[in-house]
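In this view, the complex is presented without one of its protein chains, the others remaining in place.
Let's look at subunit A:
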Amino acid sequence: MSEALLTATGVTKSYGATPALRGVDVTVAAGEIVAITGPSGCGKSTLLHCLAGILRADQGSIVYRDQDINLWSEASRSRLRRTEFGVLFQFGQLVPELTAVENVALPLLLAGSGRREAGEAALGWLDRFGVADLAEQRPGAMSGGQQQRCAAARALVTEPRVIFADEPTGALDQLNGEQMMTAMVRAVREQDSSLVLVTHEASIAAYADREIVLRDGAADPSGIGIPG
């Protein structure tokens, strides 16, 4: 658990004239769960999107397995996200026309798996998140909590090396959130992946091994994270 898998150094990012990140350093070891916390607007989502290669940092480097992915082309970055990264947002964003099992199987199909193999794996992951009985339902027929469990299954189905989750329990009630976190943490531990978890809730950050507190776009070593 000591080897650094992902190392971001001096990351800055502005939206027009608004600085969102002012030079942030983050290291994530293989097998480690790191929480990024802090008050609303402090730059958590921006940092996660930069780490996952969704946004390009203005300055700094984001080194994944010895390569600065911040310099990669969009195509290479998107391939990396499909193969070695898994991403989960606050609102699952399932494909509305597909059933739960089809949604979860999708990343495997895109990666070239066979239909049957992908379907079986997808069903297994739905089961781990307690929603196997909804396999044939479309997102419109599911509750928010059920959709989010499916989205979590979809993020993990390729057994990514790193999972990036942005407020994954933000739209869930307490128990649903807890159950989803438990299933996610167990899966991450089992497959020895890393998890970068953005949350503003202390009880969710407690699922991590370590937390990085942001304040105004920079790390706050005191961990206080008071806005302003």
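Criterion: a residue touches a chain if its C-beta (ideal position, glycine included) is under 8 Å from a C-beta of that chain, and two chains touch if they have at least 3 such contacts; residues count from 1.
To be clear about the criterion, contacts and distances are computed from a predicted model.
From the set "V-type ATP synthase beta chain", "Peptidase M42", "Sulfite reductase" or "PadR family transcriptional regulator", the protein name that UniProt assigns to the chain left out of the figure is "PadR family transcriptional regulator". Contact with the chain that does not appear here is found for just one residue of A:4, A:30, A:171 or A:185, A:185. Only one residue from A:110, A:141 or A:206 touches the chain missing from this view: A:206. Interface with the hidden chain, as seen from subunit A, comprises residues 178, 181-182, 185-186, 202-203, 205-209, 211, 222-227.
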